[in-house]
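Below is a structure I'd like to ask you about.
All protein chains but one are shown in place.
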Amino acid sequence: MNSKLLFTLQVISLVLIWVLFTGIAIWIGNLLFLSHRLHDAPSATIGISIVAVPIFFTLASVLTYVFWGLQKDRKEE
Amino acid sequence: MPRWGMVIDLDKCTGCGACVAACKQENNVAYNTPEEAERGRTLSWINIMTEVEGEYPHLRVRYLPLPCMHCDNPPCIKVCPVRATYKADNGIVAQIYPRCIGCRYCMAACPYTVKDFNWFEPQWDPEIKKTTNPDVSLRPKGVVEKCTFCHHRLIKAREQAALEGREMLEEEYQPACVETCPANAMFFGDLDDPNSIVARLSRSPRAFRLMEDLGTEPKVYYLSEGEKII
Partner (left out) sequence: MGYDPDEILYKPIEKPSPVFWYTVAGLLVIIGWALFMYVRQLYLGLGVTGMNQPVSWGFYIVNFVFFIGISHAGTLISAILRLSKAEWRRPITRMAEVITAIVLAIGGLHPIIDLGRPDRLLNIFRTGRLQSPLLWDVTSITAYFTASTVYLYIPLIPDIAILRDRGAKPQWLYKFLSWGYQGTERQKHVLERAMNILMVMVIPIAVSVHTVISYIFSMTLQPGWHSTIFGPYFVVGAIFSGIAALLIVMIAFRKVFHFEAYLKEVHFRYLGNLLLIMSLLWFYFTFSEYLTGYFGHEPFEMRVFFYKFSGKYAPYYWGMVMCNFVIPVLILSFKKTKRIPGILIAAIAVTIGMWLERLIIVVPSLANTRLPYPTGIYVPSLVEWSLLIGAVSVFVLGFVLFSRFFPLISVWEIKEGRETSVKEVSERLESYLPDTESVRY
């Protein structure tokens, strides 16, 4: 497989992980909005979102950090 | 906004089961085979709990009709993951069948065991299906259902009153079980209206609610002389 294509695919997979986690964040945001609008236990919703959202973004950041960190010494034969 | 509630006089209740039959008719509650009923799959929005006290020949049978308690602080709505059950402003705890995902968490959380689940697609005899109540939707398989205080009757009464350009009267809205009760043991009305019959009865020294210590604040009151049953 040609190395340029390989690299593109790797970047795409990384982007997909970001898309997934952003999707989760949007979902939680939507639930926050709903609970606020319907006065349906907004405090519980806020409490959980504060914990959940940063975890996902930390994970994605770690993956991205590893990917870029590895690229510095990358060489394809 | 009224706060709808029910009072059931246990000293008058004969355990005849007319309320159960009327409820099934009114709300299109699906019938089930005896084998399935044996396995605990009966659907019934109001149940009559029977308790036999004493030993033969000094027996005493007590009956307790059990609809949904329409708690003011319902444990079922807290646990619903999709807002398929909620408390309306008039205090009625409603169930949204097209939204329910069938996780049955509300059934597990309800201390009164009043929620039913459609284990199979409800089977209707073609003749009976013709006579179903058009005001109440038929439930599909896989959703939870329960007593709604015949909420459709409230809508109907409200619309009728609006059509005639007047305020709706409290007596115009009566659930099927209350209307049917031949012993006149069931009452229904606005608990917040101090003059209504239910408000007056709920203040009676004979009045109690089921499992008051759980803090669920049920809106179904029972009347009974002597000690509480449960």
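Lettered A and B in written order, each chain numbered from 1.
Definition applied: contacts are C-beta pairs under 8 Å (C-beta built on N, C-alpha and C of every residue); 3 or more make two chains touch, one makes a residue touch a chain.
Keep in mind that this is a model prediction, so the values were computed, not measured.
For a quick check of understanding: of B:R104, B:R158 or B:R200, which residue touches the chain that isn't displayed?
B:R104
Kindly state which of the options B:W4, B:W45 or B:Y112 is in contact with the chain not pictured.
From the options B:W4, B:W45 or B:Y112, the contact with the absent chain belongs to B:Y112.
Which chain A residues touch the hidden chain?
Its contact residues with the unshown chain are 1, 6, 9-10, 21, 24, 27-28, 30-32, 34-35, 40-41, 44-45, 48-49, 52, 55-56, 58-59, 62-63, 65-67, 69-76.
Pick out the residues on chain B that sit against the missing chain.
Within chain B, the residues that touch the unshown chain are 36, 39-42, 49-51, 64, 66, 75, 78-84, 99-105, 107-109, 111-113, 116-121, 140-144, 210-211, 214, 216, 230.
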